[in-house]
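Notes for the one structure printed next.
Here the complex is missing one protein chain, while the rest keep their positions.
Coming up: chain A.
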Amino acid sequence: MALATRTDTGHERRPGQKRKPPRKPSFIGSVWRSTIGKKAVMAVTGLIMLAYLVAHMFANLKIFFGPGDLNGYAHWLRTLGEPFLPHEGFLWLARVGLLASVVLHGVAAYQLSRRDLAARPRGYAHQRRRASYATRTMRWGGVILGLFIVWHILDLTTLTVNERAEPGHPYENVVATFSTWYGNTIYIVAMLALGLHIRHGFWSAAQTLGAGRPRRDRALKLAANGLAAILTCGFIAVPIGVMSGVVS
């Protein structure tokens, strides 16, 4: 722009005072500060957790092939990557990545939800039913998942709340969990919540990351429903297997 027509929007300067160089905003800072960027963090961390859950679900199904298969798999996970990685090295990498994901996901969800509620301080007197069940339950469903993750780790990783559990025997510990009514209830409720969360979440993540197109919408919704159904059924198969005596 020509100097004569330039309007300086910066701070007023006294003559002779040097112009302060504007601070360069960092990529991470500006992404985290904006509603779109923060949602993108949720989408990426959500997809990381989703990818993990797919692997986790298929691994769990090994329980139907007997104690040898599942316990052998658990042992293999701990030696994976050796000798390049130390014993349990891969496992800890995955744990750190997942912990970071769940924390970022939860913090972003909390901050965005606070903002969203503040942006609509007053509702309408005439209310209509809005959006699908899965869409409306993302926040509370997410909280259920968060609580479940804590219980699940105390139950089958640290074995703190699992009576009759023995370290190094995942097969037997899983059977112990699903031999109690509360173990089954907590787990099945959480998996139904997971299915709903993914039903909206997978499609939503595609929108957030810019992959949404009008002509791709049906395919994305179909994929989200498929993923949600496969994960929910795959995970619930294990307690059903134990309850029905197929796994014991």
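Rule of thumb we're sticking to: a contact is a pair of C-beta atoms (placed from the backbone, for glycine too) under 8 Å apart; a residue touches a chain by one contact, two chains touch by 3 or more; residues count from 1.
Basically, contacts and distances are computed from a predicted model.
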| item | value |
| --- | --- |
| Chain excluded from display, named as in UniProt, from "ABC-2 type transport system ATP-binding protein", "Cbb3-type cytochrome c oxidase subunit I", "Fumarate reductase, iron-sulfur protein" or "ABC transporter permease" | "Fumarate reductase, iron-sulfur protein" |
| Residue of A:45, A:101, A:173 or A:204 in touch with the missing chain, whole complex considered | A:204 |
| Sites on chain A contacted by the missing partner chain, in the whole complex | 9, 24-27, 29-31, 33-40, 112, 115-128, 130-131, 135, 138, 200, 203-204, 206-214, 217 |
